[in-house]
Every structure is written in C-alpha cells, then in structure tokens.
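Every protein chain of the complex appears in place save one, which is left out.
Order as written gives the chain letters A and B; numbering starts at 1 within each chain.
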Amino acid sequence: MRASDLDDWTTGTALDLVGSSVDRVDAVDKVTGRARYTADVQLPGQLTGVIVRSPIPHGRVVSIDTASALGVEGVVDVLTADDIDEISWYEDDAPLLPGIVRYVGDEVALVVAETRSDAERGVGALSVEYEPMEFLTHPDDVERPGAPELLGNESADEVEEDGRGDVDEAFDDAHIVVEGTFRTPVAIHNSLEPHGAVADWVGDSITLYTSTQGVNDVREQMGERLGLNHNQVRVVSEFVGGGFGAKQVAWKPTMLAALASKRTGRPVWVMNDRSGENVAAGKRNGTEHTVRIAADPDGRLLAIDADVRADRGAYAVKGEASAVSGPYLHLYQCARVRTRVRRVRTNTGPAVAFRAPGYVESTFVLESLMDELAGELDIDPIELRRRNHSSRNQQEDLEWSQPEGLLRSYERVAEVARWDETDDRDETDGEDEHDGLLHGRGFAAHDWLAASAMPPGHAGVEFNFDGSVHVSTSAQDIGTGTRTVLAQVVADELGVDISSVRLSLGDTSTGPPAPTSAGSTTVPTMAPAVRAAAAAAVDDLLDAAAEHHGVERSSLSFDGTHVKSSAAAFEDQPLGDLLSDLSPRVVHGWGGRETIAEDVSPRAQGSAVAEVSVDPLTGEVRVTSITVAPDCGRILNRRLADSQVIGGVTQGIGFALTEEQVVDHRLGVVVNPDLNEYLLPTVSDTCTIRHAALDIPDLRANPLGTKGIGELPLIAVPAAIANAVRDATGIRLHELPITRRRLLEAIASSEALDHESGDHR
Amino acid sequence: MTLAVPTSLDDAVRLLDEHPDAMLLAGGTDAMVEINDGHRRPASLVIALNRVSDLRSWRHDADAGTVTIGAGITYTELMEPPLATLLPALAEASRTVGSPQIRNAGTLGGNLGTCSPAGDGLPVLSALDAKVRIVSADGERDASIHDVMLGVKRTSLEPNELIAEITLPVRSGWQGYAKVGVRNAMVIAVASACLAVDETNQSVAIALGSVGPTVIRCTEAEQHLASAVDWDTGVVDHDAIGRVGELVSAASSPITDHRSTAEYRRHAVGVLARRLARRAFTINGVAA
Partner (left out) sequence: MSNELFTLRVNGSDHDVADSWLGESLLDVLRDRIGLMGSKGACTQGECGSCSVLVDGVLVCSCLVMGASAVDQEIVTIEGVAPVGTPSDVQQAFVDAGAVQCGFCTPGLVMAVHDLLERTGSPTDTEIREELAGNVCRCTGYGRIIDAVQQVAVRRSSDHDGGRGDAS
C-alpha cells in the first residue's frame, strides 16, 4: 500500500498511542548497558586497526617504512596506499589513502594487530617520511590577494547565487538599512560514540557493523567502491551513539576495516579515537556572512543581500553548509533577495552536515540583524516578524504546507515565555553596582526546509502465527526514538497493544529500503510507510478470513483482538485462532512512501525566546531559560519530542557560548581535538528549557501530518541568546561563540568609546 | 612495563630509589590521560601510590595550629568536614575541580607534583605558606611551597624524591578561592585566586593561579589591603578594594593561548581578588 492512499487519521480513528508519551521501547537495553553499539561488537578472531594520521597540514608522503611496525609483537598487517587499488573517497574522488595529505589528521595508513595496545605500539614504530608543502588553514588567508592556489581552490567557480528581484535598487532609496559582517565557528558534532566499523569479510560477502545514520547509503557506497552487489554487503547498525549529521555517509574507517578484513581473513574493528573523531570525521563549517537588510518605516523588509563564505575544509563530504542561503531566501516576505555563497577549501578536516546545516549559522546572522532593525525602529521584535510573515515559498511560488505555522509559533512562544510580562528587568545585587548582573531576553525565528519525506521508505508488517506483530524496515534509530514512534504508529493502526509489536531496524538484511536519518525526515518518511504497511496487513488478514470462512469480505473488520463480521452467522474470532487456522499462510502487508508533496512547499518553522544574565566584569553569560515553539506538525510522542527539544536547545547553548574548534594557523594544527578543551555543555551549563508545543497536524506535508523535530529546536537558539546578550549589555557581538573573553573585550571597547564621547550612561 | 603497588611509604621510596625513571601514579587524572593518548608509554616501572596508607591520612595538631595532609588525600576528602572546616579555602578550591569522578581520584600531592599553573589547590598552598615534606631513600626534608613550585609543570623535586605530606596553618580569619573558566563546570581555570586572612597577625595573603608560569603571590596587594583594614571592625574602604584589584592585575604575568588572552586573564584575576576581598571584609563606602 502506498502511504498516499491513507486517510488523514484525523477523523473517526481513536488513537491510543500516537500522541501519548509511550516509554522508549529500547530504554531498558540502554539503561542496563545491554544495548550493543558498534564499538561493542566482538567477533571471534577479531583484530583491531588503528589509523595513522598525517601530522602535517599539507605535504607529500615520500615513503612509509612498514617493516618496523610489522616487527612489533601482535601486529598482523599494515595497510598503506600501495596496498589499495584505486579506491577514491569524498566527493573530490581523492585517493582513500592519499599520496598528498591535505590536513593534520588525514588518513595515511592502518596498523592492524591482535589488540589495541599492540596496534598502538605498531603505530608508534611506523615511520612515515613527509615532504611538507605550503598550507593555508584560515579562509582569510586563502582569499588574500596573491595567496597560493591550493587544493584546487578556484573561489570564483564555486560561488552559488540565488534570489529574486533587483536588490541593489532597493538599497538605494530604503528608509533604513541594517548591516554587518558576522562569523560562526567550526563546531564538532561530538557524538559520544565516534565513527567506526567492524568488518567481517567472508567469502564473497562482507558484513559491516558500523555506527551510521544510513545503513542503505553505506551499503550503496561501500558496494560501489568494492565492486560488490548490494546483496553482498550487509550493513548493521542496531544502536548508534549519536550522529547529528556526521554519520550520514560511509567514512574511511569503514572502508579501512573492510579492506583489512579482506586481507587478513579475520574480522577487523576500527573506531576513531576522540582526537581522530574531532579532526577527521566532519565538522560544521566555519562561516562568514556580510549581510545588509533594507526596510520601510514600518519595518517591512524591502531587500536582503547576503554574501556568505563557508570553509569547507580539505575535502567535500555531503551536506556541508548546503542550505546556508535558506533563511535569507525563505524566512520572511521580501520581494528582493540576493544570496551569494562561496565555498573555500582550507588545509583542515572535512566539513559535513551538522544538525540544521547552514541554517543555524544564517539564522544567527539574519535574526541578529532583525533584532537590530526592531531596536532601530522601536518595534517589538515579535511584532516585527509578524509584519514580515511569509505564507509561501517565494522562490518556487508555492504555498507553505502550513502557511500559519510560524504565526502560531510566535503566539505560543510569547505566551509560554511570558514575553509581554518580562520586559526590562535589569537589576543589580545592591552590593556594588559593578558586580550586578545584567539581565536580558532575546527572540529569534527560524525556517527549516525538509519536512515532507525523503523517499524511498518502505516497511513490512507481518502477523506472527500467535498474533504478535513484526515490523521490518532498514531504517535506523540513531537515538531519536524511531523504534518507538514507529511501533506506536503500527500499534494504533492495527489497534493492538504496543507490547505485541516488535521492530527489526538498522540492518540492510532484514528490512526493505529506508532513508538515511537526516534532515528530520525519518518520521515523515517512515511513519506513513509503516502505517500503510499495517493497513495492508489488515487488508490481507481480512482477505484471508473471508476466503477461509466463505463470507463477504466487505462484512469483515478487525478491532485489534478479533475479526468480526456484520454477517449474522459469524462468531467473532480471536486473532490468534484465525492465524492458526490460516497457517501456513502468512498474513502480512507492505507499505511505502515513494512521493513527496508537490503542490505545496513543506516547511517546519519556529521560534525561540532566550533569557540570560551577564556578569559584566567577567563576561560570563548564564542562560537562565529558553523557550522554543517548533512547528513539527503532529507530535507522535510528546515525551520523545520534548527530549529532542531539550537536547537541541542545549546544543544551541553550546554553539552560542562555548563550542569552537580552534586551529593554530601557524602550525595548521587543531589545538582542542578533545573533550577537555572543546567545551560541550555540561549539566551545569543548561537551564530551564520549555517546549511550547504546537502539535498542529500538517496534512498537506504528509498523510500523518508529522514533520520531524530533530533539527528544529536548535536553529533559532544561538540567535535568541545573542539577542538576549544584546538586550542585557547593549553589545551586539558579531561572532560566535560569545566567549567571556570576546564579550568582555566588546564591553571594554564600547566603554572606551562611551568614555571618549563623554557618555557615562 | 611492570607495576608496583606498595602499601608503605618506605617501600614506595625504596622502589623509586632503585628505579629513578619510574613513573609515579597518584590519582591517575594526569598520568593516565598521557598514557591513554599514547603521549607517554611507561617503559619500565610504574609505582601506584593509591595503597600507600601513610599518604592517605591527615592529622590536626591543635597545639601547633596546623593540619598535615598526606599527599594521597583526594579533593573529595578535602571537601568534607572536619578538614573543610579547618581549611575552608582548600575545600572551596577542591569543589571547583572537575567532577565527582575527578575529585574522587585526584590528590593534593598529585596536584603539586604535576605543578600546572592552573592546579586549583596550588594558590591555596601558596597563600597559606605550606610546608612540604619530601622523602627519599636518603631521608626526608621540609621545603617551603614557594621553593617547590618552580615553573610550568616544574618542581624542585629530585627524581628519587616523593611528596609525602603538606602542612598548613589553621588560621583565624576568612579565606576563600575563586576561579573563572570558559564554561560553568568541568573546566580549567583561566584565572584563579586565593585570599586568606590572618586575624592574629593582621595580615592578608593573596595568591594567583593560571596567570603566570606558576602560582604568583601579590605582596603589594596584600600589604595594601592589610593596611587598609580596620582590624577591630573588619571594615575596609571601597576604594582600597579597587586598588587591590589593580595591584593584583599588575602582579599577574599571564599569557595568551587558545583558552583566553593575557588581557582577559589580567583583568579577570583583579575582579576575582576584589570579589574575594569583599567576601572577606565589610565594605565601607559602597556606591548606592
């Protein structure tokens, strides 16, 4: 059955589970430590591989002396470029183990040994000779006139332009123009489980246990490069310790494990360590935006002009800064928009999509400028956004699937954050005015593009002979709760208890094709698919019952426990009895989502309010509360949705205040590739986080009206925090993260300016 | 490599004398990180100190007015009464160290042995003019804390020497520790300060961390503050506090690195000193 054949589930159906806070079905496995992640896989005879990484940012690998490493007790094999036939990697088709390394951390070799400490000693013994080459790790240096052209950097060729209308004209006679240059940092996903795989090559087939957001994509990518058919590659990812975008493709550890397994004839385990993870497994691009917006006296936008540079790193992966122009193009009603995005290559690790790629960055910039505009025109920040509301995709001239969603978000977020009651609460502690904390609040809106589906997504639903239900699909649960909400949907469609529903997930061998978990699309794709499969299984059940009992098919119905008939002679039959009668016939159904909405533009927008207190003497910013109202459509499980919200907001706090990969540009080395110096938010850095839930089924997006929530809660948070800091201090920071040092420097320089102008307010 | 787990100080000292290149493993919070990262691969002998009972005890000598702490006492133990009551600044510094897991493992002796400029216990030891008992097969010696800490991760200990215990005075008068980091928890100080008042001698000690190659004492600021205090009432003038902050900033000698800038550190350590002074004394002349 196709998902498009489903009714909209809003009329006539009593939903017991969908919408309620069902416990996560795999929670007990996780709290007891029983859940098996890739790093936990231990197969008989398994070897461990440790990756040798380049210590220099750019240079030629002159020679690798493997003999000394192979002489170390326990070392079984050393894999270098000489051992590999023409396997290319990344979208640049660079060699898997390159002869010219492009960044500190680039993969050079794999040492395979009986144990990890043996392998590490092998790495220590391995000697690699490099011939260093000139390098550029800062995009400013790449763009400096006369800079050497490295890494095929031809910036002019990589500019992507988009937009509508005559922008320059609008700026000539605008009432007001607000502009600025803003920077966002390189941020690291830091899934607690790093990237890696265990490869087990047997005969002409390989099994890959790997921590990934997309078992099907990994199968395709690995099969293509290894010259294997899809049915010779099995990819298993039962439990995934976080992804956030970085695990949406196959990465080198997976391929290195595969090749090593083939050579040694034994299973091989290769996981990044934290430092390898933080330099070589993807990052959010660092970006620089020079943006100006023009408005009329009422604050209505006349034009937006955005020039963005994204540092993509040494190689192109997938999804990096892909949508950086999105907020400029879509968030507001505006007849004239121009976006120019240029991607610059540097001798740093590759960038890859990170939770709302491009959007988090541009939203910080656009919403900082909107906040300035509101201040300049003395218009309430939310009122300013209302005046600029857009109900349609102006680029494609299609209505949003939910034209009012963003307006509803403004209402809810203002209500829950008590926006109209919490203005201006600056206060001091009374002891000393200079020690008083400054309080502020900020608002930001956001857009998000992916909300309909990412087909193909297929699933099978099968009644076991005892009446319990098995759902099979190759979708994976990367920690979001896919396993749970899909079980809820199936149980509700069948009318059965959720405890009788089990899913096989995360294995290409057990389920039909499903999408990579990215772009908040798993639920909008797979929830309709499993529901269609469940509906098809009921059809099959009733067909079989009609034939078996010789009654009219149209007289039969299934209520979750019994098959019933309106025909007089028919006695209600328990499901289990019927299935035994029907045995060996198997009752099952197949469902798929193969299309996306075409007559509307699916959208999931939202907004956030942040409250902060700032210590003006140390620059410490404490976020005291965040309220977000993401329009994710129908909420399938409130508790899981809340959990995604709290987690996403917390990542936003990190991106706003502490997270930043720092490179020593003289040496080309990342100085904080660890959790000691790369500062993730701890429980002490979080605050009251409120989910101002909307729960408006968006039935034009898909038949379940659900749009996914993964990226949404994060997007507006850094902007809202920056606006709150502005409200508290009067300082507009143009660079994230808002570190204590940066804020204090900005306060000091603004005080110096005030002092010069004699202003002692 | 081999691992020795001695249970007495004599055994530990003898092992170290026989193997001067041995690696000492106290709480492991520094040493194991280096081993895990492969930065350090102990070749011969590792001496684990966690079972040496002599290092795991402390005593209060009420007559001498001192507390002597075994080098193996953990931050967690320093945070609990009666130690926390006797040495409140050390307890406060201990509370700012990492997490419960780190505080349960990390030891005061390990903190001094590593001698990082950011070691949270060290400004307290400096402000209280700690005496360090150092032992070796040749015997034992007492050294002033100021002579033990030489520079960034550099002490005056000989390869065969071990920190046995640290003696601190029990002072009457307020004492405290404060630091600024780059996030709210689990963080290395970018600037830290300890202020300890000695009411008996009507003096004040101020020591700074993370703003120089090792801990810095600010004698000028100390004297300025001590002379500005009305010791009968514990009142000090608002302006004097401001001056203390300036003198502390001037005494610091910070660097710029990826965590922060020299300017920020210099400024912040002055703010910390002012705030500690305000907690220590009653302030007169606060602007309304």
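Going forward, a residue touches a chain if its C-beta (ideal position, glycine included) is under 8 Å from a C-beta of that chain, and two chains touch if they have at least 3 such contacts.
Predicted, not measured: the structure shown is a model, and the values here were computed from it.
Touch with the chain omitted from the figure is made, among B:I102, B:V170 or B:I283, by B:I102. Although one chain is not shown, part of chain B still touches it, namely residues 1-3, 5, 25, 27-29, 32-33, 35-37, 41-42, 46, 48, 50, 95, 98-102, 104-105, 184-186. Interface residues of chain A facing the missing partner chain: 21, 23-24, 26-37, 39-40, 42, 73-74, 115-118, 189-194, 239-242, 244, 273-274, 478-481, 639-640, 642-651, 674-676, 680-684, 686, 689.
Rule of thumb we're sticking to: only the chains that are shown with their structure count from here on.
Look at where the CA atoms of chain A average out and do the same for chain B: the two points lie 43 Å apart. Only residues 120-121, 123-124, 275, 431-433, 435, 617-620, 622, 657-658, 662, 664, 671-672, 676-677, 679, 681-685, 739-741, 744-745, 748 of chain A touch chain B when the two sit together in their complex. Of all the residues in chain B, the ones that touch chain A in their complex are 33, 37-38, 41, 180, 182-188, 190, 238, 258-261, 263-264, 267-268, 271, 275, 278, 283, 286-287.
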